[in-house]
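Note that this complex is displayed minus one protein chain, with the remaining chains in position.
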Amino acid sequence: MNETCRVSVERRGDVAVFWTDGYINNQGGEEIAREAYSELDRGARALIMNLEKTRIVNSIGISILIEVLEKVMERKAVLAFCGLTPTIDKTFRIMGLAQYAAIYPTEDEAFRAVSAPA
Amino acid sequence: MNETCRVSVERRGDVAVFWTDGYINNQGGEEIAREAYSELDRGARALIMNLEKTRIVNSIGISILIEVLEKVMERKAVLAFCGLTPTIDKTFRIMGLAQYAAIYPTEDEAFRAVSAPA
Amino acid sequence: MAQRDPAPSQPTAAGAPAVSLTIPVAPEMEIVATAQADALGEYIDMGRDKIDEVKLALVEACINAFEHSHTEDNQVHITFRVGGRREAGEWLEIEVLDRGRGFDTAGVESPSPQKTFEERRRRGWGLHIIKSLMDEVQIESGEWGTRILMRKYK
Partner (left out) sequence: MAQRDPAPSQPTAAGAPAVSLTIPVAPEMEIVATAQADALGEYIDMGRDKIDEVKLALVEACINAFEHSHTEDNQVHITFRVGGRREAGEWLEIEVLDRGRGFDTAGVESPSPQKTFEERRRRGWGLHIIKSLMDEVQIESGEWGTRILMRKYK
(Lines give C-alpha, C1' and ligand atoms only; values in the text may rest on other atoms or scores of the structure.)
Protein backbone atom coordinates (compact mmCIF):
# COMPACT_ATOMS: atom_id res chain seq x y z
CA MET A 1 0.00 0.00 0.00
CA ASN A 2 1.95 2.94 -1.22
CA GLU A 3 -0.30 5.60 0.25
CA THR A 4 1.69 5.27 3.44
CA CYS A 5 3.86 8.27 4.02
CA ARG A 6 7.57 7.93 3.35
CA VAL A 7 9.86 10.07 5.47
CA SER A 8 13.46 10.93 4.75
CA VAL A 9 15.81 13.02 6.86
CA GLU A 10 19.03 14.87 6.22
CA ARG A 11 21.19 16.42 8.87
CA ARG A 12 22.83 19.77 8.09
CA GLY A 13 24.86 20.77 11.16
CA ASP A 14 22.41 21.04 14.00
CA VAL A 15 19.44 21.36 11.65
CA ALA A 16 17.53 18.22 10.60
CA VAL A 17 15.48 18.50 7.42
CA PHE A 18 12.56 16.09 6.96
CA TRP A 19 10.82 15.36 3.68
CA THR A 20 7.50 13.58 3.71
CA ASP A 21 5.92 11.95 0.70
CA GLY A 22 2.28 10.89 0.87
CA TYR A 23 -0.62 10.80 3.27
CA ILE A 24 0.14 11.64 6.91
CA ASN A 25 -2.23 9.69 9.17
CA ASN A 26 -1.49 8.08 12.54
CA GLN A 27 1.11 5.77 10.99
CA GLY A 28 2.80 8.51 8.99
CA GLY A 29 2.70 10.81 12.00
CA GLU A 30 4.32 8.19 14.20
CA GLU A 31 7.03 7.56 11.63
CA ILE A 32 7.81 11.30 11.60
CA ALA A 33 7.76 11.40 15.41
CA ARG A 34 10.22 8.49 15.67
CA GLU A 35 12.64 10.20 13.31
CA ALA A 36 12.19 13.55 15.04
CA TYR A 37 12.90 12.16 18.50
CA SER A 38 15.98 10.41 17.24
CA GLU A 39 17.28 13.68 15.72
CA LEU A 40 16.57 15.54 18.96
CA ASP A 41 18.44 12.83 20.86
CA ARG A 42 21.33 13.30 18.46
CA GLY A 43 21.44 17.00 19.36
CA ALA A 44 19.42 18.68 16.61
CA ARG A 45 18.54 22.25 17.58
CA ALA A 46 16.09 22.80 14.75
CA LEU A 47 13.78 20.57 12.72
CA ILE A 48 12.47 21.60 9.33
CA MET A 49 9.58 19.60 7.90
CA ASN A 50 9.14 19.98 4.18
CA LEU A 51 5.66 18.66 3.37
CA GLU A 52 5.58 19.60 -0.32
CA LYS A 53 4.96 16.01 -1.38
CA THR A 54 2.08 15.54 1.02
CA ARG A 55 -1.43 16.58 0.05
CA ILE A 56 -3.37 15.29 3.04
CA VAL A 57 -2.60 15.35 6.76
CA ASN A 58 -5.53 14.08 8.79
CA SER A 59 -6.41 15.34 12.27
CA ILE A 60 -4.77 12.34 13.93
CA GLY A 61 -1.58 13.03 11.97
CA ILE A 62 -1.68 16.66 13.06
CA SER A 63 -2.25 15.67 16.68
CA ILE A 64 0.98 13.66 16.51
CA LEU A 65 2.83 16.58 14.90
CA ILE A 66 1.60 18.70 17.83
CA GLU A 67 3.07 16.13 20.22
CA VAL A 68 6.37 16.40 18.36
CA LEU A 69 6.18 20.20 18.56
CA GLU A 70 5.68 20.01 22.33
CA LYS A 71 8.72 17.76 22.73
CA VAL A 72 10.72 20.14 20.55
CA MET A 73 9.73 23.09 22.72
CA GLU A 74 10.59 21.18 25.92
CA ARG A 75 14.06 20.69 24.53
CA LYS A 76 14.26 24.40 23.62
CA ALA A 77 14.68 23.47 19.97
CA VAL A 78 12.62 24.89 17.12
CA LEU A 79 10.30 23.36 14.55
CA ALA A 80 9.54 24.91 11.17
CA PHE A 81 7.24 23.72 8.39
CA CYS A 82 7.46 24.50 4.70
CA GLY A 83 5.90 23.44 1.43
CA LEU A 84 2.37 23.31 2.83
CA THR A 85 -0.58 23.18 0.46
CA PRO A 86 -3.20 25.86 1.18
CA THR A 87 -5.44 23.22 2.77
CA ILE A 88 -2.73 21.91 5.08
CA ASP A 89 -1.74 25.47 5.97
CA LYS A 90 -5.37 26.26 6.79
CA THR A 91 -5.73 23.17 8.98
CA PHE A 92 -2.49 23.92 10.83
CA ARG A 93 -3.83 27.42 11.55
CA ILE A 94 -7.22 26.13 12.69
CA MET A 95 -5.62 23.70 15.14
CA GLY A 96 -3.19 26.29 16.48
CA LEU A 97 -0.04 24.58 15.26
CA ALA A 98 0.84 27.80 13.45
CA GLN A 99 0.93 29.67 16.76
CA TYR A 100 3.81 27.59 18.09
CA ALA A 101 5.68 26.46 15.00
CA ALA A 102 6.94 28.69 12.23
CA ILE A 103 5.61 28.18 8.70
CA TYR A 104 7.66 29.23 5.68
CA PRO A 105 6.78 28.98 2.00
CA THR A 106 10.04 27.31 0.97
CA GLU A 107 12.70 25.13 2.51
CA ASP A 108 15.35 27.77 1.79
CA GLU A 109 13.48 30.38 3.74
CA ALA A 110 12.91 27.96 6.59
CA PHE A 111 16.59 27.03 6.60
CA ARG A 112 17.77 30.62 6.62
CA ALA A 113 15.36 31.47 9.42
CA VAL A 114 16.36 28.61 11.72
CA SER A 115 20.07 29.02 10.99
CA ALA A 116 20.08 32.77 11.79
CA PRO A 117 21.91 33.53 15.04
CA ALA A 118 19.34 33.99 17.82
CA MET B 1 -16.24 18.68 -17.17
CA ASN B 2 -12.58 18.89 -17.85
CA GLU B 3 -12.09 15.24 -18.73
CA THR B 4 -13.05 16.13 -22.27
CA CYS B 5 -10.11 15.97 -24.57
CA ARG B 6 -8.55 19.24 -25.67
CA VAL B 7 -6.95 19.24 -29.12
CA SER B 8 -4.49 21.76 -30.45
CA VAL B 9 -2.91 21.84 -33.88
CA GLU B 10 0.16 23.48 -35.37
CA ARG B 11 0.98 23.59 -39.03
CA ARG B 12 4.65 23.17 -40.06
CA GLY B 13 4.77 23.36 -43.82
CA ASP B 14 2.65 20.52 -45.12
CA VAL B 15 2.80 18.65 -41.82
CA ALA B 16 0.08 19.22 -39.21
CA VAL B 17 0.97 18.32 -35.64
CA PHE B 18 -1.88 17.54 -33.23
CA TRP B 19 -1.59 17.47 -29.45
CA THR B 20 -4.34 15.89 -27.43
CA ASP B 21 -4.82 16.38 -23.73
CA GLY B 22 -7.21 14.09 -21.85
CA TYR B 23 -9.59 11.23 -22.46
CA ILE B 24 -10.36 10.38 -26.09
CA ASN B 25 -13.92 9.05 -26.35
CA ASN B 26 -16.48 9.64 -29.11
CA GLN B 27 -16.50 13.38 -28.45
CA GLY B 28 -12.72 13.70 -28.27
CA GLY B 29 -12.40 11.50 -31.37
CA GLU B 30 -14.83 13.68 -33.29
CA GLU B 31 -13.00 16.82 -32.26
CA ILE B 32 -9.76 15.32 -33.59
CA ALA B 33 -11.50 14.20 -36.80
CA ARG B 34 -12.90 17.70 -37.43
CA GLU B 35 -9.46 19.26 -37.05
CA ALA B 36 -7.84 16.54 -39.16
CA TYR B 37 -10.28 16.96 -42.05
CA SER B 38 -9.79 20.71 -41.99
CA GLU B 39 -6.00 20.27 -42.20
CA LEU B 40 -6.37 17.79 -45.07
CA ASP B 41 -8.63 20.30 -46.85
CA ARG B 42 -5.93 22.91 -46.34
CA GLY B 43 -3.45 20.66 -48.11
CA ALA B 44 -1.67 18.85 -45.28
CA ARG B 45 0.32 15.88 -46.61
CA ALA B 46 1.10 14.40 -43.19
CA LEU B 47 -0.64 14.41 -39.81
CA ILE B 48 1.25 13.69 -36.62
CA MET B 49 -0.80 12.96 -33.51
CA ASN B 50 1.09 13.39 -30.28
CA LEU B 51 -0.96 11.65 -27.59
CA GLU B 52 1.49 12.05 -24.73
CA LYS B 53 -1.06 13.88 -22.57
CA THR B 54 -3.74 11.25 -23.12
CA ARG B 55 -3.88 8.18 -20.89
CA ILE B 56 -7.10 6.61 -22.14
CA VAL B 57 -8.50 6.18 -25.64
CA ASN B 58 -11.66 4.08 -25.62
CA SER B 59 -12.67 1.76 -28.45
CA ILE B 60 -15.15 4.30 -29.83
CA GLY B 61 -12.41 6.93 -29.89
CA ILE B 62 -10.12 4.49 -31.70
CA SER B 63 -12.85 3.65 -34.22
CA ILE B 64 -13.01 7.35 -35.07
CA LEU B 65 -9.23 7.56 -35.39
CA ILE B 66 -9.46 4.63 -37.81
CA GLU B 67 -12.00 6.59 -39.84
CA VAL B 68 -9.56 9.51 -39.92
CA LEU B 69 -6.79 7.15 -41.00
CA GLU B 70 -8.92 5.88 -43.87
CA LYS B 71 -9.63 9.42 -45.06
CA VAL B 72 -5.92 10.22 -44.80
CA MET B 73 -5.07 7.17 -46.93
CA GLU B 74 -7.72 8.07 -49.52
CA ARG B 75 -6.03 11.44 -49.87
CA LYS B 76 -2.63 9.73 -50.19
CA ALA B 77 -1.45 11.53 -47.10
CA VAL B 78 0.18 9.89 -44.08
CA LEU B 79 -0.73 9.62 -40.41
CA ALA B 80 1.77 9.05 -37.63
CA PHE B 81 1.22 8.67 -33.88
CA CYS B 82 3.69 9.39 -31.11
CA GLY B 83 3.80 9.64 -27.34
CA LEU B 84 1.59 6.58 -26.81
CA THR B 85 1.41 4.98 -23.37
CA PRO B 86 2.11 1.24 -23.45
CA THR B 87 -1.62 0.56 -23.03
CA ILE B 88 -2.65 2.82 -25.91
CA ASP B 89 0.11 1.33 -28.04
CA LYS B 90 -1.14 -2.16 -27.21
CA THR B 91 -4.74 -1.28 -28.07
CA PHE B 92 -3.72 0.32 -31.37
CA ARG B 93 -1.87 -2.88 -32.24
CA ILE B 94 -4.79 -5.11 -31.26
CA MET B 95 -7.20 -3.14 -33.42
CA GLY B 96 -4.85 -3.05 -36.38
CA LEU B 97 -4.31 0.69 -36.41
CA ALA B 98 -0.58 0.04 -36.16
CA GLN B 99 -0.66 -1.85 -39.48
CA TYR B 100 -1.75 1.23 -41.42
CA ALA B 101 -0.40 4.15 -39.41
CA ALA B 102 3.17 4.61 -38.26
CA ILE B 103 3.90 4.79 -34.54
CA TYR B 104 7.00 6.59 -33.26
CA PRO B 105 8.19 7.01 -29.70
CA THR B 106 8.71 10.79 -29.95
CA GLU B 107 7.36 13.69 -31.94
CA ASP B 108 10.84 14.46 -33.28
CA GLU B 109 11.19 10.99 -34.72
CA ALA B 110 7.70 11.17 -36.20
CA PHE B 111 8.46 14.55 -37.72
CA ARG B 112 11.75 13.43 -39.24
CA ALA B 113 10.10 10.33 -40.68
CA VAL B 114 7.16 12.10 -42.33
CA SER B 115 9.36 14.95 -43.59
CA ALA B 116 11.92 12.65 -45.26
CA PRO B 117 11.71 12.78 -49.06
CA ALA B 118 9.71 9.78 -50.30
CA MET C 1 -27.81 -7.73 10.79
CA ALA C 2 -30.34 -6.62 13.39
CA GLN C 3 -33.37 -4.69 12.18
CA ARG C 4 -33.08 -1.00 12.85
CA ASP C 5 -34.83 2.13 11.85
CA PRO C 6 -33.53 3.34 8.56
CA ALA C 7 -31.44 6.49 8.52
CA PRO C 8 -33.57 9.55 7.88
CA SER C 9 -33.49 10.22 4.21
CA GLN C 10 -33.64 13.80 3.16
CA PRO C 11 -31.54 14.06 0.08
CA THR C 12 -31.04 17.77 -0.38
CA ALA C 13 -30.37 17.15 -4.02
CA ALA C 14 -32.87 14.54 -5.10
CA GLY C 15 -32.59 13.91 -8.78
CA ALA C 16 -29.00 15.09 -9.01
CA PRO C 17 -26.81 12.39 -10.51
CA ALA C 18 -25.46 10.36 -7.62
CA VAL C 19 -22.40 8.19 -7.37
CA SER C 20 -22.44 5.82 -4.42
CA LEU C 21 -19.39 4.26 -2.93
CA THR C 22 -19.19 1.70 -0.16
CA ILE C 23 -15.83 1.12 1.48
CA PRO C 24 -14.87 -1.45 4.08
CA VAL C 25 -13.63 -0.33 7.48
CA ALA C 26 -9.94 -0.89 6.84
CA PRO C 27 -6.75 1.15 7.08
CA GLU C 28 -6.34 3.77 4.39
CA MET C 29 -9.67 3.02 2.72
CA GLU C 30 -10.47 6.67 3.43
CA ILE C 31 -7.78 7.58 0.91
CA VAL C 32 -9.26 5.20 -1.63
CA ALA C 33 -12.54 7.07 -1.12
CA THR C 34 -10.91 10.45 -1.77
CA ALA C 35 -10.15 9.31 -5.32
CA GLN C 36 -13.86 9.64 -6.02
CA ALA C 37 -14.01 13.14 -4.56
CA ASP C 38 -11.07 14.02 -6.77
CA ALA C 39 -12.74 12.63 -9.88
CA LEU C 40 -16.07 14.33 -9.20
CA GLY C 41 -14.37 17.60 -8.25
CA GLU C 42 -12.58 17.50 -11.60
CA TYR C 43 -15.83 16.53 -13.29
CA ILE C 44 -17.35 19.86 -12.21
CA ASP C 45 -14.07 21.73 -12.72
CA MET C 46 -13.63 22.55 -9.07
CA GLY C 47 -10.23 24.08 -8.29
CA ARG C 48 -7.42 21.95 -6.89
CA ASP C 49 -7.35 23.64 -3.48
CA LYS C 50 -11.08 23.29 -2.94
CA ILE C 51 -10.89 19.65 -3.98
CA ASP C 52 -8.18 19.17 -1.36
CA GLU C 53 -10.48 20.67 1.26
CA VAL C 54 -13.28 18.33 0.26
CA LYS C 55 -10.88 15.38 0.39
CA LEU C 56 -9.71 16.21 3.90
CA ALA C 57 -13.31 16.65 5.10
CA LEU C 58 -14.15 13.26 3.59
CA VAL C 59 -11.11 11.66 5.24
CA GLU C 60 -12.17 13.04 8.63
CA ALA C 61 -15.74 11.79 8.22
CA CYS C 62 -14.49 8.33 7.21
CA ILE C 63 -11.97 7.96 10.02
CA ASN C 64 -14.64 9.01 12.52
CA ALA C 65 -16.84 6.22 11.22
CA PHE C 66 -13.89 3.80 11.33
CA GLU C 67 -12.82 4.80 14.82
CA HIS C 68 -15.99 5.63 16.70
CA SER C 69 -19.05 4.12 15.07
CA HIS C 70 -18.57 0.39 15.73
CA THR C 71 -20.62 -0.28 12.61
CA GLU C 72 -22.39 -3.56 12.31
CA ASP C 73 -21.84 -4.01 8.62
CA ASN C 74 -18.19 -2.98 8.78
CA GLN C 75 -18.73 -0.55 5.95
CA VAL C 76 -19.04 3.14 5.34
CA HIS C 77 -21.53 4.29 2.73
CA ILE C 78 -20.69 7.41 0.78
CA THR C 79 -22.88 9.19 -1.74
CA PHE C 80 -21.57 11.92 -4.01
CA ARG C 81 -23.88 14.32 -5.79
CA VAL C 82 -23.08 17.16 -8.10
CA GLY C 83 -25.58 19.80 -8.98
CA GLY C 84 -26.50 23.40 -9.44
CA ARG C 85 -27.86 25.50 -12.19
CA ARG C 86 -25.22 25.03 -14.81
CA GLU C 87 -25.02 21.80 -16.73
CA ALA C 88 -21.68 20.75 -15.36
CA GLY C 89 -22.55 21.39 -11.74
CA GLU C 90 -21.82 24.10 -9.23
CA TRP C 91 -21.35 22.08 -6.12
CA LEU C 92 -20.23 18.72 -4.86
CA GLU C 93 -22.15 17.17 -2.01
CA ILE C 94 -20.98 14.18 -0.03
CA GLU C 95 -22.99 12.09 2.37
CA VAL C 96 -21.10 9.78 4.70
CA LEU C 97 -23.27 7.23 6.44
CA ASP C 98 -22.35 4.56 8.96
CA ARG C 99 -24.76 2.09 10.54
CA GLY C 100 -22.97 2.33 13.86
CA ARG C 101 -23.99 3.26 17.37
CA GLY C 102 -24.26 6.99 16.85
CA PHE C 103 -23.40 9.73 19.31
CA ASP C 104 -24.89 12.76 20.97
CA THR C 105 -24.04 15.51 18.52
CA ALA C 106 -25.00 18.22 21.01
CA GLY C 107 -22.67 16.79 23.62
CA VAL C 108 -19.44 17.09 21.64
CA GLU C 109 -17.13 19.63 23.21
CA SER C 110 -15.63 22.21 20.86
CA PRO C 111 -11.88 21.96 20.46
CA SER C 112 -9.53 24.93 20.77
CA PRO C 113 -5.79 25.49 20.37
CA GLN C 114 -5.65 26.24 24.08
CA LYS C 115 -7.12 22.87 25.09
CA THR C 116 -4.90 21.24 22.53
CA PHE C 117 -1.66 22.81 23.70
CA GLU C 118 -2.18 23.73 27.32
CA GLU C 119 -4.37 20.84 28.40
CA ARG C 120 -2.76 18.42 25.98
CA ARG C 121 -6.12 17.27 24.63
CA ARG C 122 -4.95 16.97 21.10
CA ARG C 123 -7.81 15.02 19.56
CA GLY C 124 -11.37 16.13 18.95
CA TRP C 125 -10.76 18.24 15.83
CA GLY C 126 -12.38 16.09 13.14
CA LEU C 127 -15.90 17.55 13.13
CA HIS C 128 -14.57 21.07 13.55
CA ILE C 129 -12.28 20.64 10.54
CA ILE C 130 -15.16 19.29 8.45
CA LYS C 131 -17.26 22.35 9.34
CA SER C 132 -14.38 24.71 8.61
CA LEU C 133 -13.56 23.25 5.21
CA MET C 134 -17.04 22.67 3.78
CA ASP C 135 -19.62 25.33 2.96
CA GLU C 136 -22.62 23.50 4.41
CA VAL C 137 -22.62 20.64 6.89
CA GLN C 138 -25.47 18.67 8.49
CA ILE C 139 -24.79 16.00 11.07
CA GLU C 140 -27.44 13.58 12.20
CA SER C 141 -26.84 10.72 14.55
CA GLY C 142 -28.96 8.22 16.38
CA GLU C 143 -29.35 4.56 17.13
CA TRP C 144 -29.32 3.86 13.40
CA GLY C 145 -25.87 5.36 13.00
CA THR C 146 -24.44 8.63 11.82
CA ARG C 147 -24.92 10.63 8.68
CA ILE C 148 -22.85 13.62 7.67
CA LEU C 149 -24.03 15.62 4.70
CA MET C 150 -21.62 18.22 3.46
CA ARG C 151 -21.51 20.46 0.45
CA LYS C 152 -18.85 22.55 -1.21
CA TYR C 153 -19.43 25.15 -3.92
CA LYS C 154 -16.98 25.60 -6.77
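Residue numbering begins at 1 within each chain, and the chains themselves are lettered A, B and C in the order written.
Here is the rule we use: a residue touches a chain if its C-beta (ideal position, glycine included) is under 8 Å from a C-beta of that chain, and two chains touch if they have at least 3 such contacts.
Fair warning: this is a prediction, and the values are worked out from it, not measured in the lab.
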{"item": "Hidden partner chain, residues of subunit C it touches", "value": "17-24, 26, 28-29, 31-32, 34-36, 38-40, 43"}
{"item": "Footprint left on subunit B by the chain that the document does not show", "value": "1, 3-4, 23, 25, 27, 55-56, 58-60, 62-63, 66-67, 70, 85-87, 90-91, 94-96, 99-100"}
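Note that in this section only the chains that are shown with their structure count from here on.
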{"item": "Chain pair, most C-beta pairs within the contact cut-off", "value": "A-C"}
{"item": "Longest centre-to-centre distance from subunit C, chain (CA-based)", "value": "B"}
{"item": "Separation of mean Cα positions, subunit C and subunit A [Å, integer]", "value": "27"}
{"item": "Intercentroid distance (Cα basis), subunit B paired with subunit A, Å", "value": "47"}
{"item": "Where subunit B touches two or more other chains at once, by residue number", "value": "none"}
